[in-house]
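A single protein chain has been removed from this complex, and every other one stays in its place.
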Amino acid sequence: MLRILFAVVRRDLLLAWRRRADVFTTLAFFVIVASLFPLGVGPEANLLRTMAPGVLWVSALLATLLSVTRLFAADYADGTLEQMLLSTEPLTLIVLGKVMAYWLVTGLPLVVLAPLLGVQFDLPQGAIGVLSLSLALGTPALSLLGGIGAALTLGLRGGGVLLALLILPLYVPVLIFGAGAVGADAAGLGAGAHLLLLGACFLSALAVSPLATAAALRIAME
Amino acid sequence: MGPLPHSMLEVDQLACLRGDALLFRGLSFCLAGGGLLHVAGRNGAGKTSLLRLLCGLMLPEEGEIRWHGKSIRAQREEYHGALLFLGHANAVKDEFSALENLRVACALAGRAVSEAQALAALDAIGLAHRVELDARHLSQGQRRRVALARLLLAETVPLWILDEPFTALDVPAVGLLARTIEAHLARGGAVIYTTHQDVPIASKSVQRIDVGEFAPC
Partner (left out) sequence: MTAPAKALAEKLPESRGGINWFKYASPQTFYPLAGKLIPLFGWPALALALVGLYLSFFVAPTDATQGESYRIIFIHVPAAWMSMIIYLAMAFWCAVGLIFNTRLSFMMSQALAPTGAMWTFIALWTGALWGKPTWGAWWVWDARLTSELILLFLYLGYMALVAAIDDPRRADRAGAVVALVGAINVPIIYFSVKWWNTLHQGASVSVTSAPKMASIMLAGMLVMALAAWAYSVAVVLVRVRALMLERERNTDWVAQLVESSR
């Protein structure tokens, strides 16, 4: 069981390593979107500090949305996905492995880079820690939910826009609890409750979305 | 592989709907160990659709497919264990070498192989001097050979379903593939394939189905 999971994670990480330019595009997108906000609303420090959690979270969400379209696209185009569906191993595990590898190459860099952007927005030190923690809990949920959308829109015209329409509503709770955790900490309320709820979101996404994604892949390949 | 029971695969009154059009209906056949089935038909008749139905990738509009007497839908993972499918697409990654491609493909199918086994298979298919090269530098025929190398590692898999396996291959490779299929049939395996080329394959039991004959008028 675990062997196939690791085999898939290893394969996808190796593929990502050989196409590493893709990883940097996502990361650059995240930084650029976050840097555009101060240009749009003005350099007023207090305003930026209040906005920072929301801005960074929305940027992370858009970065995920942009890159998740690629999750199954290459395997779909070259026939590997067909072979995955015909594997003797459970498709849900293969999907989970792919999402794990995807998060490691797109989600984790966001978590690592976010504190730097937090400093740019002059967030207090404690809030920066909470920001990293909330992203570390929240971005896996974003990747998992994004996988459902990516599987459903596989090979469709205008798949990218459709994907946004399908999964952005599902991202609402993650956004609220994630950005809320940072905001609550900055306001001195304590981020514990938010982080617990964010963790609950992650766990329920972990339970539901590999199954839904596998079902969606079988439907898409018909 | 032990002795195989008389009929491995039974296909009963299959109908296939693609989009709005009924491609074929009432298609039935039985395939026993050692049996070879050549699926014929003009372009667009539904050959690939039939193979995808047989793999369980698509649901039939009507009818049933049974593996050892039991519907394939009721035993998906067991059936996939007994099945090897080579589609139009090679499932070969540009970023991987021939060796990596073969080992990854086998691992994904749930039949991991050692490096030595994979090297031996690539050697047998005529890619010995290309194993470390990224697949992006391989020719179309060489990429097809990488995909076909999986057959050499699947001797114990009873049912092979091959969609246009001879496309893009040169004469020696076509001969090699034909011998590989013959060896599999001699072992008691079964092979279903489509082709537009006239390749002689020696077998005790050969069937031919023209999908076009089952098209609804």
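Every chain is named by a letter (A and B) in the order it is written, and numbering of its residues begins at 1.
The rule is simple: a residue touches a chain if its C-beta (ideal position, glycine included) is under 8 Å from a C-beta of that chain, and two chains touch if they have at least 3 such contacts.
Remember, it's a predicted structure, so these values are computed and weren't measured experimentally.
**Student:** Looking at A:V23, A:A73, A:L108 or A:L168, which residue reaches the missing chain?
**Tutor:** Of all options in A:V23, A:A73, A:L108 or A:L168, contact with the hidden chain holds for A:L168.
**Student:** Among A:L71, A:L93, A:L117 or A:I148, single out the residue that touches the unshown chain.
**Tutor:** A:I148
**Student:** Which is it among A:L36, A:A77, A:V112 or A:V208 that touches the chain not included here?
**Tutor:** Checking the options A:L36, A:A77, A:V112 or A:V208, the one contacting the hidden chain is A:V208.
**Student:** At which residues does subunit B meet the chain that is not included here?
**Tutor:** Counting only subunit B, the missing chain is touched by 13, 15, 17-20, 22, 59, 61-63.
**Student:** Contacts of subunit A with the missing chain: which residues?
**Tutor:** The list for subunit A reads 148, 152-153, 156-158, 162, 165-166, 168-170, 172-173, 176-177, 180, 183-184, 189, 197, 201, 204, 208, 212, 215-216, 219-220, 222.
To be clear about the criterion, only the chains that are shown with their structure count from here on.
**Student:** Could you give the separation in Å between the centres of subunit A and subunit B, each centre being the mean of its C-alpha atoms?
**Tutor:** Going by mean C-alpha positions, subunit A sits 37 Å from subunit B.
**Student:** Which residues of subunit B touch subunit A in the complex?
**Tutor:** Subunit B residues touching subunit A: 55-59, 77, 80-81, 83, 85, 87-93, 95-96, 100, 104-105, 107-112.
**Student:** Could you please specify the touching residues of subunit A with respect to subunit B in the complex?
**Tutor:** It is residues 3-4, 7-8, 11, 14-15, 18-19, 74, 77-80, 82-90, 94, 221-222 of subunit A that touch subunit B.
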